[in-house]
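A single protein chain has been removed from this complex, and every other one stays in its place.
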């Protein structure tokens, strides 16, 4: 039980995928202009990450490993992720057209979100069990969603700030992300990982 | 009589930003005097250096934007940032680190966001953390309280240490510096010493760290002055300190041998200073009443968590920055119930 | 919300969130009794002095009018008539600046007075009103053009007919007068308490309420004393109570006063009748008594002329339509050049651009402020999110958040923060250390939203008309096609074969000159 809790705290805070591992920066910068969009993106990514960690684990455990084709991991995982993303996109187009429109290109781009592939590969690297994989994927996604929404709330404030012209937009957003990352260094050492 | 469309109210306004900042500086004076008393002249030099650097940096940036720097300087916010930074760093910090810290605080954390009022992060704390992760040794090299050393650094000696890092003749670094009480406790706890053994250290005072307890007490006085003058409200300091106290009491009650007496947490390190002067920075804190309580309580809890299990002996700066990140979100979800709106809002 | 209760006169009082203490400055003007003003030679009577539908002029230009004669009649249920404030000749109906923050002009009746101040024939007094049909009394109040005199100027007769489906149990009389400087209600209560009580009695009769609460801020002890004495002389003390309330701006706001006296909150976008309460100003009560008991329409009102720039600040009884400059002259003119001439109080009033702007039914104060009293606001600094505005806001809003979004012109977000619950009391701007003109941001946002809604309605209308036109064109086209087909069918197949190359050639020709076809689609 403690182990699971540590995995969660570890992935959400201490080894946050965005602010500590610097994975998934593309949607982090791209879909954080509005809180609602960021929340939607967080939800979609959480769904994709958790589901794909489980499926990739199954694929790895029961297909790739037994057949001895572990070297195809990356290709197979990308296939899995792309399908899950496409599935999410189809469902979202039906259930929430506005969010679909708002996420726009970033929704299919979850496919190339390195955080998703990163989770899948790290799972195999650290020899996680199925439950651990699911938790690891879920934790990473929660960490991603958490900082994404917090970042979006900050960016909504920064958007109305009197930022010098050359620094408006992405520049100040990257500085903000950097400062957030600096603050997250405070969690270092909390969980030995 | 000029004709113009000006909205009411038409009478003189009662508050001013610069007078608020001045009151904050005033309230810091007793604590600063106590720190000088216990840790020597270095702090005063640091304050002067930091203020100079901060004001110069602010002027430069604003001039570079083609604006008049006078109003921004006159609001004293840069001075407050500089003084808070100088209090937080070791009193013999090399001058160039102070310069680096002030450039980071004023240029990157404050002015790039548009100056006072727009920065999402506390500039002084961001600069402190920046230096702490970049120069961990220099940033934890505290002076020994004056009652524990035979040699008291004079003003010129402190100045020389800060400017070119040279110690007075016949003195070693060990003679003038030591770890902070919190740092020492963490180190000894990691070596499996019990609280009883740790408390034998000369760095321990009556209810906090030696010297530190009185510094904190004087800052507390300043904080109460700010409350009395209504410069700050009680929500953040009270929730911060009580959550820290609750955490500390809880673990101390369970296992007194590995957890210090609760008052130690309050009166060592920057807890009091942080609660009244740093976390209450209105620009970067929560603005709703409920939000402020969550903000303060979370900082208190985080301080305890990081001090106890994290990688840093003190955690006010990190905790404040982490809650700075969360403040806009907390504000969003803690809007008060507006007059005439029936149900509570989430 | 914190519910602090103090027991004054055995009545529990509630508090509202926020509010501020400001110097009340009432002693400048409340020392001298209400004085009449010399009849001006020219009266400028705005035709709309109330909320609702504008009144329609019923007197021809050039006609002689008598004091109290109706010159414009109401045009809807929520509307009010306008009467001639004195006898004379209606010389023109023309645009003239009226008391409005925009300083824009609106149609006014210009009356040149003849100095006789001769009354028109007035309807008979209704001294026996308890025996009369309440509808008759309401009709009289409507005829008299009585509107809320506290500043809102909502037609009183409408407020006094809440409908049968709403049970009204409490009538609140607003004598709080929380705005600094203003003392017209104070003087009115001190000098004409009997009159006010007559009006209260009529409204009590009309509404059939159980209790009447008269709320007066405790910085007016003389008024409270006088009202108490006057009440003791009547038989109304069984259901009426004078309630002194703590002085705290803006306790005279309708919603705030109701909260203080009853603990009830008027729901957002709602009216007091929804919580069983009707609220009326003391001045309105006196005007109701005038209308019912003496048959006199609302043609004059008490106005406070004050501010340190005025030589002798005091209260005046002024015919509607008198230019503000006349009032100032009557009070000895300016002691020093004012920086601002304000209509209404310093917290919610608006600057007058033109001293010739006339007094209307809603004008309670003409305020000439010296540069010391009303210093020019320095340049606004950035908001530091100190939250003082949120602490002061009587509606428990987050003014700083509304400011950020209003400044970014994000009108949806401002409304998310409940912009329309803002009563524009000015507390937030008053305490703002950065001296940001917060109220103006909210007023900007509100009026901008209203005008966008107006545009939206207009565009919906345009869309409908456009769709109708498209449909019509299509129908016509179809009809034409049908006609054409019939003609074509009538023609022989041979003729058809001949016609084909011809039309093709025509098409080619028209494609060569595209300008002609540009608008055809």
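All chains are identified by letter, namely A, B and C, in their written order; residue positions are counted from 1 within each chain.
Definition applied: a contact is a pair of C-beta atoms (placed from the backbone, for glycine too) under 8 Å apart; a residue touches a chain by one contact, two chains touch by 3 or more.
One rule holds for everything that comes next: contacts and distances are computed from a predicted model.
Of the candidates "Multisubunit sodium/proton antiporter MrpD subunit", "NADH dehydrogenase subunit", "Hydrogenase subunit MbhD domain-containing protein" or "Ion-translocating oxidoreductase complex subunit B", the chain left out of this view carries the UniProt protein name "Ion-translocating oxidoreductase complex subunit B". Screening C:11, C:138, C:205 or C:407 for touch with the missing chain picks out C:407.
What subunit A contributes to its contact with the hidden chain is residues 33-34, 37, 59, 63-64, 67-69, 72, 75-76, 79-80, 83, 86-87, 90-91, 93-95, 97-98, 101-102, 104, 162. Seen across the whole complex, the unshown chain contacts subunit C at 98, 100-102, 104, 106, 377, 379-382, 407, 409-410, 412, 436-437, 440-441, 443-444, 446-448, 450-452, 454-455, 458-463, 465-466, 468-469, 519, 521.
By definition in this document, only the chains that are shown with their structure count from here on.
For this pair, subunit A with subunit C, the centres built from the Cα atoms lie 54 Å apart.
Chain centres here are Cα means. That of subunit B falls 51 Å from that of subunit C.
Chain centres here are Cα averages; for subunit A and subunit B they lie 33 Å apart. Under the contact definition stated at the top, the residues of subunit C that touch 2 or more other chains are 382. Touching two or more other chains at once are residues 114-115, 118 of subunit B.
Every residue of subunit B that touches subunit A in the complex is listed here, in rising order: 65, 108-109, 111-115, 118, 120-121, 126, 129-130, 133, 302, 305-306, 309-312, 315, 317-319, 321-322, 324-326, 328-329, 332.
In the complex of the two chains, the subunit C residues touching subunit B come out as 1, 16-17, 22, 101-103, 180, 255, 259, 265-270, 337-342, 344-351, 353, 367, 369, 373-375, 377, 379, 381-388, 390-391, 394-398, 400-401, 417-418, 421, 424, 426, 429-435, 437, 439-440, 443. Listing the residues of subunit A that touch subunit C in their complex gives 157, 159-160, 162.
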